[in-house]
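Here is the structure we will look at.
Missing here: one protein chain of the complex. Every other protein chain is in place.
Letters are used for the chains, namely A, B and C, taken in the order the chains are written, and counting of residues starts over at 1 for each.
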Amino acid sequence: MRIAGKGLIDRARPVGFRFDGHRYEGFAGDTLASALLANGIRVMGRSFKYHRPRGVLSAGSEEPNALVTTGLGPAQEPNVRATTLELHEGLMARSQNRWPSLGWDALAVNDLFAPFLGAGFYYKTFMWPRRFWERVYEPVIRRAAGLGALSGEAVTQKYERAWAHCDLLVIGAGPAGLMAARTAAEAGADVILVDEDTVCGGRLNAERLEVDGRPGAEWAAAMAADLAARPNVRIMTRTTVTGAYDGGVYGALERLAHDVAMRPGAPLECFWRINARAAVLAAGALERPVAFANNDRPGVMTAGAVRAYLNRWRVAPGRNVAVFGNTDDAHRTAADLVAAGVHVSALIDARPHARCDLDVPFYAGAQVCNAQGRHGLEAISIARASGIEKVQADCLAMSGGWNPTLHLTCHMNGRPAWNPDIAAFVPRDGAIPGMVTAGACRGDFSTRACLEGGARAAAQALETLGLKAPEADIPKAEDSAYDIAPLWAVPGKGRAWLDFQNDVTVKDVKQAAVENFRSVEHMKRYTTQGMATDQGKNSNVAALAVLADATGRGIPETGTTTFRPPYSPVAIAAMGAGAQGKGFAPERFTTSHAASVARGAPMIEAGLWYRPSYFPKPGETHWRQSCDREVGYVRGAVGIADVSTLGKIDIQGRDAGAFLDYVYTNTFSTLKVGRVRYGLMLREDGFVMDDGTCARLGEEHYLMTTTTAAAGQVMRHLEFVHQCLAPKMDVRFISVTEQWAQFAVAGPKSRALLDDLLDAPVGDMPFMGCGEVTVGGVAARLFRISFSGEHAYELAVPARYGDALFRELAARAEGLGGGPYGMEALNVLRIEKGFITHAEIHGRVTADDIGMGRMISAKKDCIGKTMAARPGLSEPGREQLVGLKPVGAVKELTAGAHLFEQDAQAVSANDLGYLTSVGFSPTFGRFLGLGFLRDGRERHGEVLRAVDHLRQTETLVEVQDPVQFDADGGRTRD
Amino acid sequence: MRFSGWRVLREGLTGNRGWRPHWRDAAPKSEYDVVIIGGGGHGLATAYYLAKNHGIANVAVLEKGYLGGGNVGRNTTIVRANYMMPGNSEFYSHSLRLWEGLEADLNYNVMHSQRGQIVLFHSDGQRDAGARRGNAMINQGDDAELLSRADLRRMVPYLDYDNARFPIYGGLLQRRAGTARHDAVAWGYARGASERGVDIIQNCEVTGIDTKGGAVTGVQTTRGAIRARKVAIIVAGRSSQVAAMAGMRLPIESHILQAFVTEGLKPCIDHVISFGMGHFYISQSDKGGLVFGGDLDMYASYAARGNLPMVEHVMEAGMTLMPMIGKARVLRSWGGIMDMTPDGSPIIDRTHIEGLYLDAGWCYGGFKAVPGSGFSMAHLVATDRHHPPAARYRLDRFRTGRGLMDEEGTGSQHNLH
Amino acid sequence: MRITCPICGPRDRREFYYQGAAVAIERPAPDAGAEVWDDYLHNRDNPAGETRDLWYHESGCAAWIVVTRDTNTHEVMGAELADDAKAERP
């Protein structure tokens, strides 16, 4: 019910919205919760387990009950707190976790079975019959569990991430935070002031308190305006600091105002990483409920929330309100209600000595012990020495005292300390390096103490930054003492809720203790206490107190559970912003990409690169047809392939040769200028890391190539070897992968093509030779190397000419009866020739396994040499690289099939090896494979079974040398 | 007390007054046959199988904090047997079979749910490697199926098939893989061991290992000295420190692995799904939270908490793989301490000290190993012989290079598998 | 987490690649024997507390650095270039 007065709503701007299909009206400045309360709606949700009707408990992000779903389709957002959801025109919200309706929920029947559904009941049953768990019990449980639902559709709204940097981060813009920010700003520090609310002010916006002689909210607004005008202050409202991380890094989630988020190109939310040299935590405090029977009735809410609805949103949460507490806050609440013209039916103060100066029915030393009204509070029962009295009330404002919002101080494993004076945990100093706490979050509850504390904390933080804080001018404000009589759970029958959302009651905690879940972590895990969406913000301390009581220990020795990031939940889309679709990893395009796509080539991922799979021709209906044709180009005429993705590293210096001798197994210092050599690199553990060719371009100048996959790893490895193992070597290197566009020109007509294309004929460049050439006047490099077993070259030009050169090469190759070839053909060509890729050098093979044991030079040390000599890497019985061809009725080979003796069962004990690469060879007219076979080199000629259970194929294969095509290499050398 | 639906019913009708402690909190005696250092999943399981399989019940499990407070209480609850290297293959196969009978054995519902795990692949090369693995699984007697893109579209339609940075080529499904309620596994073993006479001693930290003439004689603890004929170190996340008490330097680096859970949601993900390109895996708990994680933070740590770069990387992977989870909100993140070995596979072995045994180095695969590890470790401690499924988990394999089990092919040096 | 690169200054952890214990820079002689090599490549102190580990400023200046860090608190105490760290060794 809306009441008169200004508050922070704009009555000139009515806002229409829908809840569960019904149309209502609120005002700009409302939250969904305040607007629903104003419209007399009390039931806003259902609890998790018992599906009890629930109303709003709080007025902040800690809300456990009033969770709704907003949006439709890809914009559907479950579990939105009605208490922080800003009302905007057209907002459509729906209640959740109920069927068929919020008012009548079928699963509310669970409430009747509550005696059988106590803490941990599911660990003791549903075990028989065994198969029923997956088939019956679990599906039923899963359907009943959960809160809201995802739409199942991909998110379409934009989210973003960003970095910010500052000297001082102030978390919370209440009185303490505002004072801290101003103090630091005046000292010249770069300040970021963050608050989760839409406006600065914190509790000042919810109270009728004065600061500096003016209403607190007004004072806060003026402070915020002053700060906003300063160039060294950045105010970020609607922003929650979600986590404190190492090195002064804070995570923060910003929700953009609805009207800003709706602009084209604007994000809905931004996840910030704030790097702060120092921080002031001024996050305030959260009020805690009191556990008593049926304290979860709609209409029972925290006293602070009642005041917030009254003062900020000008909404009376009831017409006839009772107030129950154990501090002066109860009196403050009653006074605010009276001032707003709301009837107070009872003021119950648990403190026996309490006095009341208000004209309301007053109960000192009394406790509320029960609440009536299933769909909305109707009456409460008050227990006092004289007996139980029932009082009518449609709203109960309850306060069990305040818990400092110290969550961030726990994010680095800091444990809070128990302060018996305020019956609450307070943060320990230094829990987060560089962070100082101020105000209510350290247990200073008066306004004056917050203002002072903010200025003091800023001064302290500034000192660590080498800045001097100016003398702070502390405004006038209330400074009342905090007088609390701890009250956690009111004794009595009936279920008294601790964790509202997860339906954890005092009984559950006590039962957990009986069953020996006495550690607070055990209790939490056994009962699910504190594991709901509020992460125990409303209930952990009370549950701990109940456990302490049940186990006969004090609260400090019972301990605390740990608060972990995020402070309040953060959408996956926000923290993973930009990664959807292609954004997950950058895309790397070769210079021939456009030309390949224009030829219809499907482009496939190769690391971050894209490479053409094959180049289809009209009439071809299957990739194999294209592949076979392209293999034919290379074997019969000339084929063109872009090989620019291979890593290329330019290596120079006096010790370049010696350095290469150290990283390669074989020797490069003896390589002649103008020649190329194949090299093998090991990891230090003795297994093969990578292979490739290395050309000697000059006396002190080499060009190394790596595989596409390992380019980054090899670069890192070279830097490691140089900087960490051989820093005295005079050698420098830099990646030139992107500098050169490089193309394989392969096949018997490759030389003819190049003779015609290059500005001067190739001449008699020998196999494994290299040199500088020009093409169209452009300086280029030519290497006579081959990955296909044919007479072949690789031609490299500066990348700007890559596109033009590829088009030229492809066209000329076509003129000679060839053309471009893709990865599929490249793969078949190399399998025919027994050349390896990372399918074979998959990290577990030695040089000897792939038949290159002799490439480890005996004359010198190299990385990996010592460990390669370990017995396990050199003894007989290892799996060795072999070639395989089908010899039985089944002609197909599949990679991943395992090898067995013909008469052996296909089980692990008989496993002899496996196939790594297969392809159909048009050259041989049959499938060919490469694989690893135990002692394979001794088994050439044997016939084995290749069994692929997954594809349900079994093929008889003959073992042979990996090199199946042109074994003597004549074609390459010709 | 035997747990059953009838018992729950009876207690419910009589005010739930008959429940008793799930396990007995014991005070340390001065001497035991076997002292197990570490009251986590593996330690409790070892105690349980020592008592059950070998009749050795004069056993103490010493836990420095609360039992199950280490990795068994902070993992992502996945149970699977999809290994291909000899050694791992037979071990995890055995462990999965134990899982399948665990509830009946323990009389404790650990909610082992065989909802199936799908490992996606994103290139022909990954499919071939996946096929090698799947065939190895079947050779071992476990189940595996190769799924096509079309199969996947039918089973898990919410993956991004059309725009993802790394397209989905298919997947390897193990139907018998799934999840279990992690805490319950520790509690169930504790209850089973306790009922068989094992002493479970919480808040008892071991501060020294006593030896004489090359043989173990007992341990020093914060609650006094305890003599023992045999001592087993089973302390994931503290292996190096405890082994150092016996003068050992282990092939282990301890790392942080983070995990995440979202707010509760209505059922949307039925399987366990692993994203081959993004170090990302996800399942949905019975409570409705999406439980997911990624790779190590990649720096040695005992802090059991991580940092944003990996947090964000995990979220990025989720968004590219299944953008329908974007609106799910992360409720909580946490970390566990992973004892990483050079080849990514564990150690169950004797040590150079007679009577001192080591069960360590589970990397990030320890949860599913709990039954198998307990079973095999109990066998080793009781008989001094390696249990065949765990016979390759030798401490000296790195020195000799024999029997390395590098599932990921990243090396048998500390490359952080 | 932020690491102060001796060359680039304080930078976000994501610019760095982590290698492991800094013993990696102390490669034994080829003939040092199996035990020494086993220690070099496999066995680790793995301290809970101060440690020295090796990082590579991969998307920064490409320097390999030795970082002194606390594995319990993640506090970064300092960093030096790997070749400086090597030069300091006796």
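The working rule: a contact is a pair of C-beta atoms (placed from the backbone, for glycine too) under 8 Å apart; a residue touches a chain by one contact, two chains touch by 3 or more.
Here, contacts and distances are computed from a predicted model.
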item: Absent chain [UniProt protein name; select from "Na+/H+ antiporter subunit G", "ABC transporter permease", "Proton-translocating NADH-quinone oxidoreductase, chain M" or "Sarcosine oxidase subunit gamma"]; value: "Sarcosine oxidase subunit gamma"
item: Which displayed chains the hidden chain touches across the whole complex; value: A, C
item: Per the touch definition above, residue among A:Glu808, A:Asp935 or A:Asp966 touching the missing chain; value: A:Glu808
item: Selected from A:Gly103, A:Gly776 or A:Pro871 as touching the chain missing from the view; value: A:Gly776
item: Residue among A:Gly387, A:Pro586, A:Pro618 or A:Gly941 that touches the chain left out of view; value: A:Pro586
item: Option touching the unshown chain, where A:Ala459, A:Leu757 or A:Leu881 are the choices; value: A:Leu757
item: Interface residues of chain C (partner: the chain not displayed); value: 7-9, 11-12, 14-15, 57-63
item: For chain A, the residues touching the chain missing from this view; value: 158, 160-165, 190, 256, 260, 263-267, 270, 273, 275, 578, 583, 585-591, 609, 650, 652-654, 728, 730, 732-740, 757, 759, 775-778, 797-805, 808
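FYI, only the chains that are shown with their structure count from here on.
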item: Gap in Å, rounded to a whole number, between the CA centres of chain B and chain A; value: 22
item: Distance from chain C to chain B - Cα centre to Cα centre, in angstrom; value: 29
item: Set of chain A residues in contact with two or more other chains; value: 245-246, 249, 273, 412, 684-685, 867, 870
item: Multi-partner residues of chain C (at least 2 other chains); value: 1, 12-13, 17, 34, 41, 73-74
item: Chain C to chain A touching residues, read off their complex; value: 1-3, 10, 12-13, 17, 19, 24-25, 27-28, 30, 34, 37, 41, 54, 56, 58, 62-64, 73-76, 81-83, 86-87
item: Chain A-facing residues of chain B, complex; value: 3-5, 7-9, 12-13, 15-16, 19-25, 65-66, 68-69, 73, 86, 89-90, 103-104, 107-115, 122-123, 125, 127-136, 138-141, 144-146, 158, 160, 163-167, 181, 183-184, 187-188, 202, 262-268, 278, 284, 286-288, 303-305, 307-308, 311-312, 314-320, 323-334, 342, 397, 399-404, 406, 408-413
item: Partner chain C, residues of chain B touching it in the complex; value: 238, 240-241, 249-254, 298-303, 307, 309, 342, 398-399, 413-414, 416
